[in-house]
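A single protein chain has been removed from this complex, and every other one stays in its place.
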Amino acid sequence: MKKYMEAIQAIQAFQEKKKNRGRLLINCPDQPGIVASVSQFLLEHRANIIESSQYSLDPEGGDFFIRIEFECPELKTSFPQLKQQFESIADTFNMDWKMTYVPNVKKTAILVSKEQHCLLELLWEWQSGDLMTDIALVISNHEDTKEVVESLQIPFYYLPASKENRAEVEAKQLQLLKEYDIDVIVLARYMQILTPHFVAAHPNRIINIHHSFLPAFVGARPYERAYERGVKLIGATSHFVTNDLDEGPIIEQDIMRVDHRNSVDELKKIGRSIERSVLARAVKWHLEDRIIVHQNKTIVF
Amino acid sequence: MKKYMEAIQAIQAFQEKKKNRGRLLINCPDQPGIVASVSQFLLEHRANIIESSQYSLDPEGGDFFIRIEFECPELKTSFPQLKQQFESIADTFNMDWKMTYVPNVKKTAILVSKEQHCLLELLWEWQSGDLMTDIALVISNHEDTKEVVESLQIPFYYLPASKENRAEVEAKQLQLLKEYDIDVIVLARYMQILTPHFVAAHPNRIINIHHSFLPAFVGARPYERAYERGVKLIGATSHFVTNDLDEGPIIEQDIMRVDHRNSVDELKKIGRSIERSVLARAVKWHLEDRIIVHQNKTIVF
Amino acid sequence: MKKYMEAIQAIQAFQEKKKNRGRLLINCPDQPGIVASVSQFLLEHRANIIESSQYSLDPEGGDFFIRIEFECPELKTSFPQLKQQFESIADTFNMDWKMTYVPNVKKTAILVSKEQHCLLELLWEWQSGDLMTDIALVISNHEDTKEVVESLQIPFYYLPASKENRAEVEAKQLQLLKEYDIDVIVLARYMQILTPHFVAAHPNRIINIHHSFLPAFVGARPYERAYERGVKLIGATSHFVTNDLDEGPIIEQDIMRVDHRNSVDELKKIGRSIERSVLARAVKWHLEDRIIVHQNKTIVF
Partner (left out) sequence: MKKYMEAIQAIQAFQEKKKNRGRLLINCPDQPGIVASVSQFLLEHRANIIESSQYSLDPEGGDFFIRIEFECPELKTSFPQLKQQFESIADTFNMDWKMTYVPNVKKTAILVSKEQHCLLELLWEWQSGDLMTDIALVISNHEDTKEVVESLQIPFYYLPASKENRAEVEAKQLQLLKEYDIDVIVLARYMQILTPHFVAAHPNRIINIHHSFLPAFVGARPYERAYERGVKLIGATSHFVTNDLDEGPIIEQDIMRVDHRNSVDELKKIGRSIERSVLARAVKWHLEDRIIVHQNKTIVF
């Protein structure tokens, strides 16, 4: 209860502090004048650029990517209009773009199975005010995490999944995600396969943690296979989910050193710590609109 | 000889490939319209922004920093004019700025004493085409590196230094640096103290490597002191030289893990490998105009 | 409650699995025959060496260190006798030694102030069965962590400390540590200075986490000072507490990369994650009898 209040207060403080903050994320074919037009537009709307990163894939005319954070007086009121007026620039340059009002924190659903460490890390970061999102609900095919989730005033849905009831469960999941108006879906060691239908409904909005250094050990039992192979480093990979298993755009990876003394169980323990931090970083970057997906790869600004 | 030719060819290939490439590095008080003005200026001069990074120290009106790489047709011819015409914008926004024509590779002088590993790393990177600079000369107070330096067709000056002849040696050094029109001075484990006069003549243009993780172990014998203290990680720090010993703006640092089995000599061996890579990265970033110094700290874009 | 049961069950499973496991930790002047005598002793007592690490500081006759894990049938019953009979060997070689029966998990007291992350990490590891200890009590000069600690059935003592009542508080603390028969004291971001009297009573048994990469930033406000200095890596250090502030034997250190964009608050956030893992590793190694202190340094086997 107390924890829940702390999280809510941290979000409110953030919303107050960032009440005039917006973000712009653009991906378009490169051509002269993009930055000039965008910055002129922001200037005319009294928006001051706080931070920006830009990158062109190929100077000879490839793709252009930019992320801008800006401050604009009275943005709460003017944001809808600002967004609408940007459309003509976006059209001119054929942009794939997104403009967000920072105080509108994204709504997140977390899906989890038996292993709790990734969920707990996200909840912890959230309580500490380090994860600026509204964790709207947790869905699990096990009841193990019900207590901790509900103790934080977060709705918990227990949907036991099996081969027989997959369609039914997924329909229920999709309904919940719609009902709660979810922006981001985090698979925090959720061990069920999602159907193409589910994935297609949330392009680049489902974040998974895979417990290996992809593309090594795609698929099941990566720690057992890492042990068998005798690797000297183990890792974890967070990626957007696509319909190719463990083949989606990689957001973040990290590793730790292991040696011959580590049993499979110890690899799993060490791995849990990597999984926790890799997933938390990936989710944070997504919440901060830092990630652009391009040709099954990510640009992380 | 062969190595020397490889380095020269790599530089020539780089100059050809980047013949229309310029860079702009700006530091000024933040205010609305900077990016709009600069990007409009570049657009009007047909310069396309390839990569840019911007950062504001404090949204409420602190300092503004930006680095832009751009491509501009016929830049070789138009560069002087472009630079001159930028002055009015620079004046408007009270900019501390630098515009460079990328094919004009900087001229570097390396100062070294007995320990050769940092010099050798720089020469190696240079031979491999990974360090885009003209290594114009090497100055040393020892003759140990004369052979290897001269084998690469690089002028080597042996200036033995002692307490008695410091003024004289420094005068000779300054004359050489002037004669060769040096842009960057790298202290690749140069164990003599530079005078305030020497330092003042090259603000933010002298790069040193200190063999510890600063601010730990400022001063002499850092590995011996690290051993005494029983640290579990040792490091190295590359920084711009100021008149406060080991207190200049830090450019890059790195560390490696050590344990109780490592003797002082082994710490030094391990440390050499860190020093090599940390110094090489710092020099590279400086050559690529990635570093802005602000209040004794660096912004590395 | 459930969490508490999981922790208890994990410890019980560990105790059953290791019911015949002992450890021997030795530090003595090097001389011929030590390993032969010790291994002969273990053989005669039917103890099989599972893992051992040995190290001599100086082959020419310096100090000798060894850690041995062994399995011995019916060790629960025979342990006291085994220990007693080892004394004659220990005397012969003038050993500073410790033999432990592994299922006797150590009793730990955690001292904490307002910042909770280090305490929470230890509790988490404990719940997950990754920290084999009996967390006997938590003492704090703030009430912030009371709820979470008591929810795990761990006694929580609120002892508000100030300059006026230091002697009184410390007397109460010492009484509690005695009452609970504490083996290990962990300062999990406990922001009060301990008196020499308190420290002397627990040699090499108080583990602290300092929020910097020692010996950089000894003392107060290390993140603020790291920010001021513009370092590119921040770190944390876990060490045994001695009467010289932040000068005790270092057990473990780690670092993370930061850059110019990170504010002091962000350094603190990043630092919390380092502090958590560095302290947890140091405590774990101590619980596993892996650490020998020698001349204000640690040998970690």
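Order as written gives the chain letters A, B and C; numbering starts at 1 within each chain.
The criterion applied here is as follows: a residue touches a chain if its C-beta (ideal position, glycine included) is under 8 Å from a C-beta of that chain, and two chains touch if they have at least 3 such contacts.
Everything quoted here is computed from the prediction, not taken from an experiment.
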| item | value |
| --- | --- |
| Chains shown that the absent chain touches, full complex | A, B, C |
| Touch criterion as defined above, residue of C:E51, C:E87, C:E179 or C:D244 at the omitted chain | C:E51 |
| Chain not shown, touching residues in chain C | 30-36, 39-40, 42-43, 46, 48-56, 59, 71 |
| Residue ranges of chain B at the interface with the undisplayed chain | 2, 51, 117, 120, 124, 128, 130, 147, 261, 269, 273, 277 |
| Residue numbers in chain A that touch the chain omitted from display | 55, 213-217, 229-233, 235, 249-255, 259-261, 296-300 |
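The rule is simple: only the chains that are shown with their structure count from here on.
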| item | value |
| --- | --- |
| Chain copies touching (chain A, chain C) - same or different residues, decided at half shared | same |
| Inter-chain centre distance, chain A versus chain C - centres from mean C-alpha coordinates, in Å | 36 |
| Sequence positions of chain B contacting 2 or more other chains | 55 |
